[in-house]
Structures are given as C-alpha cells and as structure tokens.
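Shown below is the structure under consideration.
With one protein chain held back, the other chains of the complex are shown just where they sit.
Letters A, B and C mark the chains in the order given here, with residues in each chain numbered from 1 onward.
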Amino acid sequence: MLEASNLECLRGERRLFSGVDFRLDSGEMLSLQGKNGSGKTSLLRMLCGLTPPANGEVRWRDQSITTLGDEFHRELCYLGHHNAIKEELTPLENIVSSARLAQEKLDEQAALEALACVGLLGREELACRYLSQGQKRRVALARLVHEKRALWILDEPYVALDASAVELVATLVGEHLRRGGLAVITTHQPVRVSAERVRELWLDTDDAAPAPF
Amino acid sequence: MLLLFRAVIGRDLRLAMRRQADVVAAMFFFIIVVSLFPLGVGPEPDQLRKLAPGVLWVAALLATMLSLPRLFADDYRDGTLEQLALAPQPLGVVVLAKVVAHWLIAGLPLVMLAPVLGIQFDLSNDALAVLTLSLLIGTPALSGIGAIGAALTLGVRGGGVLLSLLILPLYIPVLIFGAGAVDATVTGLGPQAHLSLLGALTLGGVFFAPWPTAAALRVALE
Amino acid sequence: MSHRLINWFRYASPQTFYPLAGKMIPWFWMLAAIFGLTGLSIGFLLAPTDAQQGEGYRIIFLHVPASWMSMFIYLVMSFWAAMGLAFNTRLSGMMASALAPTGALFAFISLWTGALWGKPMWGTWWVWDARLTSELILLFLYIGFIALQAAIDDPRRADKAGAILALVGVVNIPIIYFSVKWWNTLHQGASVSLTKSPSMATTMLWGMLLCALACWMYSIAVALMRARTIMLERERHTDWVRTLLAAKE
Partner (left out) sequence: MHWNSLADFLAMGDHGLYVWGSVVVTALLMIAEPILVVRGRRKLLLRLMRQYRAEGVDRRDHRQPTTRRSPA
C-alpha cells in the first residue's frame, strides 16, 4: 500500500537521510525512531507530499503520490507538530471547521461524540485559548475518532498527553490497524500499540550509521 | 468545491469577528493617514479636491498592506496551512476563498469609509460616488495581488517590510486607474474607461493571483 | 536508468558548467572591450551633432543600451526562473540570482543617465515620463527580487520563491508600462522621447548598436563570474568543489 523507495532528504546543506526504503501493507504500523534532528518529521512530511524528496519516490497503492494528488490526500490523515486548532474558536467549532476544510461530512452530533471520546465533553463551548496544552492536543486528536481514513501519519502524537490520553491513542491506533488501516508514527516514548505487526525504522545521521563492513 | 470555498470564508470571518481589534486598527490607520494630509498641505479646498483621489487611494493601499502579513501567517504558525495543503482539493481554491475573506474584512470597510473621508476633502457628490465605486472595484485586486507577496514572505525574516517592497510596485496600475477614475470625474471626463480597466485588473488579479500564491505557499511549507 | 539520467541532469550540470564558464569569461570580456571601445569612439568622436539636442544627446549611447539591457536581463532572469520551476534544475536558480544585480545596475544607470539627459533637455532632473517611470519600477522589482532571495536562508526555497516573484513581475511589467503610459498621456500630453530622434543618423545608430553589444557581452561575463561564485558556495559540500579547491591550494 504505502511504499517508499530510496528517499533522500536535504535540509539546507545537510543530508539528513538517504536510501530510506520501506513497504507498509494494510493493517501494519511503522514506528519511526531516531534522535532529535535525524529527520523524522521531514520523512513524515515527505510521506504526506508536503516536502518533495531530493531523491526517490513515495508510492500509494502502487502509484506515485505526486500523480495521485488529491486522491491520496482523501485517504490521508496527518497530525503534525502543530495542532492546527484556532485559539479563538471553541473545541466544537474547531472540530467542525477543520472537518469542513478537510471535506469530511461531520454533523454536530458526531462532533460531540468525538469530543466525548477524547474526554473534552463539558468544555466544548470554551475558547481553546483557555485549554491546557494536553487538552489542545486532545482536540487535534478528535480527528482520529471521526475521520475514516486509511493512512494515519502521526508526528509525536503523545506530546503533552497524560497517561489516560496516551492509552486512548494507543487504543485508537490499535482499532485502526485492526480495521485494515495503516499508520506511520514517530515517538520518543515506547509505543504500546496492541497490534500484531509493528515495523520499526531507525533513522540515523550519516556519521552514526554502522560502517559498511 | 463550493462547500469548501464557503467553509474557508466562514471560518476566516468568524476568526476576524473574534479578533476585531486588528480590523478596527487597520480602519483607523486609514482614517488617520487620510486626515493627516490636509494638515500637511493646507486647507485650501481647491488643492484638497485635487489631492483627494490620490491620497485616499494611497492610504487604501497602505491600509491593505497593514493587514496582509497576517493573511497566511496565523495559519502557517498553528499548522492549519499544512492541513489545507493536504486537503483533497486544489490549494488555489483555498487561496481564492481566503482572498475573498480578506477583502470582506480589510477591503470592504475601506470602501464604506471612503465617502465620509472624501467629504473632508470637499469632493462633489459625483466624485464621492465614483471614489467609492472605484474602491469597490479596485480593492479586491489589492487583496489578490497582495496574497502573492504574503505567501512569498511567509516565515521570512523582516517579512512585513519585504512584503511592501515586493507588492507596492505591483499595485501601481490599480492606483493609476483607481485614482484616475475620480480624477476624470472631477475634470469632467467620464470615469467609464478607468473603471472598466480597473475591473479588468481586478478580474485578472483575483483569478490569476491564487495560482502563484498557492505555489509560493507550497514552497513555504516544504 | 531514468533515475540515472535525472541524476546526471541535476547533479552534473554545475560541475560541467563551472570550468566551461571559466573558459568563456575572458572571451566575453575581450568582446565587451572591443565593442565598447568602437561603439564609444563612434558615438563620442565621429557621430555628428544632433540638430535639436546639440551635443547632449550623446548620453543616449549609454542610456539606451543600459535601458535595453535592464529590460532584457529581466526577461532572461524570468526565463531561467521558469526553467528552474519546470525542470527543478539547480543551474537555473543560480543563473537567475547571478543576473539580478547586473540587471539592477543597468536599471540604475539608465535612470541616472536619463536624469542627466533630462536636465538640459526638459530643464528638470526628473520627469514622470512613461519610460523613466517604468524603469524606476523595474529597479524596484529587481531590488525586491534580490531582497527576497537574501531574506531566505535555504537556497532551494530562495530559488523557488524568487522564480515565482520573477514570473509574476514579468506578467506585470507590460501592464505597469501601459498603465503608466496611459496615465502619462492623460496628465501631460506626449513628451519628447529620448529614443525617437526624428533623424537618427546611421553613424549614431551604429554607435548605439555597438554599445548595446558591449553591454550584452559585459552582462554575460559578469553574470557568469557571479554564477561561478554562487556555484562554489552552494556546492561547497560536494566532492567536485573539494577537489577543485584542493588543487588550488
């Protein structure tokens, strides 16, 4: 389903990584590991199609994502470093408006259910400015509840979350995989996803790479 | 596509309503700049009538510049722009919607203020009407062309100043035809020619500018 | 296989271009000097006095070629910009950034000589003539391009942003020119034009053409020199630059 061949990433003058190959099938998860600055976020953005790779290609259902374009984006749910929520809007407004922007059909009832699932019921009318970092992250995570998309690309989903929310994400990812979805996740914490097939990919900068002998 | 268009406009308008201070500040900037001119050049009505179209139009350009840097900056900072770029539709449509929203928030108030400010300059009723009409037709082009600059300077050091440097030269045709229309009314030539050229610029600006803007946004997101 | 080809196209270009440009630069300098000296001697020593403008018209041997070059360089710059956006070649961005300062220089020369020509002819240093005004705006566009590229750290992003700006500018230049021209005719009627001397003697024409050729050669030479510097800077992590500099030491 999702395939990367020979990806190379240049940032400014530095080569962050090169020759990254992997293949991920339905129901599989890729756990992306590496130290700070090893290019995890860059690789995720490449998989989304935000950053064009300096070399190599990303393929989805055996077609290049650049030729697929919107067809690929319709199946993709990307959660980046930033929560993409507006401080001025309430959690409910945020969820509804971001669903509209992503061209998802979402009525108020479903939005409230999603909010309840991430544990924000009772705060849906409060401007996000007044929420804590973890609660804001939960608002962003509500997308995982209501959007039914095949490929999840999550950049550090556990940041600022408490134990119960971490558990929630783990469950959501587990269900997603059981439904036949795919997930690519970066995290510094160990992932406790109860899935049968978790693959690991280590990104290392060139000088730390094992010598080729 | 239309749904998305409306969603973007609705969201931007709602955000602007929750952040009225910015909108109001740009309007007061417009009022103050225009009101300073008579203090600088003297109160003779003849002179003021001659200056009015140029002064009001230049002030409108500057007031638009004031609100442009934020057109994409907030969305860029909080990650919404990434999501918009990943939404399953052309980014150009989103940009077009944001341009329309920007005009409703920043351009339309200027149009509505213009007749009041024109009175300060002793303009005749005809001239006031044409001034308002020219601003109504011309300000969308300012938002459209400005969006290119806003996208190019996204996340760049000294973005605001750079934005004016890039965009103000491109505003010259709009300024010429906009102020020219009022001028032509005052001097007795009809404003039709100016206004239709201004309309052509607006159509061109609003419908072509979103594509380079979208390209520039993608570059900024890389 | 296709990968190899693309790699070659994208990575080998500067490497092959660098020594080639180095070999070409002295020739362009020589041509610039020859054309410039003959052009200027024709213009300043041989050409007859202009019936209307006296000797002051000789400024056109500098002004007109500079104006031509400033506009032409903008077109060439946009061409490279478009190439860079379409094919993602590294060389195009370098060429565009190498050309911009030279274009700005010619735009400035054109304005300066235009002002010095205007003072004796019109009695004022500056007139809002359509040509001069457009030239001024062209200078602003060059400065905007240079400033935008200078403000962006990542050279790839700077190239792309600059390319978009250059293309937007190239679409706008004719619109700006015609709007200024229209504005100008409405406000002060037809003005004396610098280039449309009613009887341009053939010697004058030859002088001007030679000067224009000299400017052309000069621009190529300087742009190549600057492109080579940009190349070294941007490719400083590649092996070919390392070996090149190691050989120099």
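Descriptive notes on the structure:
FYI, a contact is a pair of C-beta atoms (placed from the backbone, for glycine too) under 8 Å apart; a residue touches a chain by one contact, two chains touch by 3 or more.
Everything numeric in this text was worked out from a predicted model, so none of it was measured.
Residue C:58 is the one among C:58, C:90 or C:131 that touches the chain missing from this view.
Looking at C:35, C:80, C:177 or C:218, the residue that reaches the missing chain in the full complex is C:218.
On the side of chain C, touch with the chain left out of the figure occurs at residues 44-49, 54-56, 58-59, 62-63, 66, 101-102, 105, 108-109, 112-113, 116-117, 119-120, 218, 221-222, 225-226, 228-229, 232-233, 236, 241-242, 245-246, 248-249.
Quick note on the criterion: only the chains that are shown with their structure count from here on.
Of all chains, C has its CA centroid at the greatest distance from the CA centroid of chain A. Comparing per-chain C-alpha centres with the mean over every protein C-alpha atom, the closest match is chain B.
Rounded to a whole number, the gap between the C-alpha centres of chain A and chain B is 37 angstrom.
Rounded to a whole number, the gap between the C-alpha centres of chain B and chain C is 32 angstrom.
Measuring from the averaged C-alpha position of chain A to that of chain C gives a distance of 47 Å. Across the assembly, chain B contributes 222 as residues in contact with two or more other chains. Counting partner chains per residue, chain C shows two or more touched chains at residues 156. Listing the residues of chain A that touch chain B in their complex gives 48-52, 70-71, 73-74, 76, 78, 80-89, 93, 97-98, 100-103, 127. Against chain C, the residues of chain B that register as touching in their complex are 148, 152-153, 156-159, 162, 165-166, 168-170, 172-173, 176-177, 180, 197, 201, 208, 212, 215-216, 219-220, 222. Across the complex, chain B is touched by residues 85, 137, 140-141, 143-144, 147-148, 151-152, 156-157, 160-161, 164-165, 167-169, 171-172, 175-176, 179-180, 182-183, 186 of chain C.
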